[in-house]
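Every protein chain but one is kept in place in this view of the complex.
Entry: chain A
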Amino acid sequence: MLSHSRCLTRNFGRSLSAIRQGNNVLARRSTSVLSAIHPITLNNSVKYSPRSSGFQIQYFRTSVAYRDEVITVKTPAFAESVTEGDVRWEKAVGDTVSEDEVVCEIETDKTSVQVPSPAAGVIEELLVPDGGKVEGGTPLFKLKKGAGAPKTAEAPKAEAPAATAPPPPSAAQAPPPPSAVGPIPTTMPPVPPVPAHAMDTKPVSAIKPTAAPAVPTAHAEGVAKAARTESRVKMNRMRLRIAQRLKEAQNTCAMLTTFNEVDMSNITEMRKAYKDAFLKKHNIKLGFMSAFVKAAAQALTDQPAVNAVIDDTTKEIVYRDYVDISVAVATPKGLVVPVIRSVEGMNFADIEKAINLLGEKARKNELAVEDMDGGTFTISNGGVFGSLFGTPIINPPQSAILGMHGIFDRPVAVGGKVEIRPMMYVALTYDHRLIDGREAVTFLRKIKSVVEDPRVLLLDM
């Protein structure tokens, strides 16, 4: 009998600790041992209340610390015989605050007075509307004392200011989540397939491909240990719209891509030889874009089908006599795609000036609607991000897009010998309903020949 009871108490003790740890499985198993006796009420922690299907365990916390107390915080007295001020809320209902954290500011007579929280807790109610007038002693807000939301939410926030300070623009650009959880964008990976998306006017809240990856991965290590939670951020309307359009484009166009490679030695040499004189005369730098834009303009006038577009509603092909080229420009606030109008009549200098002007406007936030709308052809430069090879996606309502990639030294066969040349892969994605394979390849080869030897333009070959 004695041994039996000792055994029982041992089991009892073990199962109790298992229950205290909150492990339901163990509890269920152990309660079956106990049920043989009778339901037991323990004075401190655990109460068993047998129900029809199984056993439920309830926890009662009776310690003082957990009693929630709601206090009303009043407006502090104002200095220098000032009588009233306007309240500006920093925190909202439901926010967790720590002791001394600023809940609101009161503006009195050119002075901004901070009102800190007297204790840690959760804001229960704001008793004055934002901008409302208060006097010294007016009740301001109700605070429920005690621990609020779990601290894991604080950890990523605390890391956020430290880590995102180095790239300050991306701090301003972090996607505006409704409940400011972590800095890691859980929606899309920060580095999109650049040639594909480089065309679209992305909203500010979108990704900064270069800076963003560094920050989230640094966080991933620290925060992953803290919480494996998800966060849901509502898709921005702009992003929704772009997504919808891209999908439509994919569904209507018969999209495919043809590739070629360009030997950049001649153009690099030309640039090196003339860049100082160019800068002196035109006051802007000579880049590679002008060569490609001019080449594209020439090729587009030679192959009007690539400059045309199918009007699906009227089932007509719209041929355009002008060439407007959309060029992707990266600004601190995101990608914008301004348009260079009537490129067919421009030379390299004109094109560089136009690109420069649009870039300046973009940086100064001066781009207007007409700077960004329209365009008959798009050029996207994935090379700035280091891409080697890729398929751009057409930017509707156009019929083709040229993707430039990075310039890398490669061994190539020149005149029967192996030489190292700076090579760039170029890609042309086109709508096969309108443009035939032969036209597309010829188009791309034309661009290649112009960039490889700009003299071709002079001789109209």
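Just so it is clear, a residue touches a chain if its C-beta (ideal position, glycine included) is under 8 Å from a C-beta of that chain, and two chains touch if they have at least 3 such contacts; residues count from 1.
The rule we apply is simple: contacts and distances are computed from a predicted model.
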Answer for the undisplayed chain, UniProt naming, from "Elongation factor 1-beta", "UPK3A protein", "Lipoyl amidotransferase LIPT1, mitochondrial" or "Sorting nexin 2A-like protein", is "Lipoyl amidotransferase LIPT1, mitochondrial"
Checked against the full complex, the residue among A:Glu84, A:Glu105, A:Glu261 or A:Glu439 that touches the missing chain is A:Glu105
Where A:Leu127, A:Met270, A:Met372 or A:Val441 are the choices, the one touching the absent chain is A:Met372
Missing-chain contact, candidates A:Arg228, A:Lys315, A:Lys364 or A:Lys417, resolves to A:Lys364
Residue positions on chain A contacting the omitted chain are 79-80, 86, 88, 100, 105, 107-114, 116, 130-131, 161-162, 165, 168, 171-172, 176, 200-201, 203-204, 236-238, 241-242, 245, 311, 333, 336-337, 364-374, 395-397
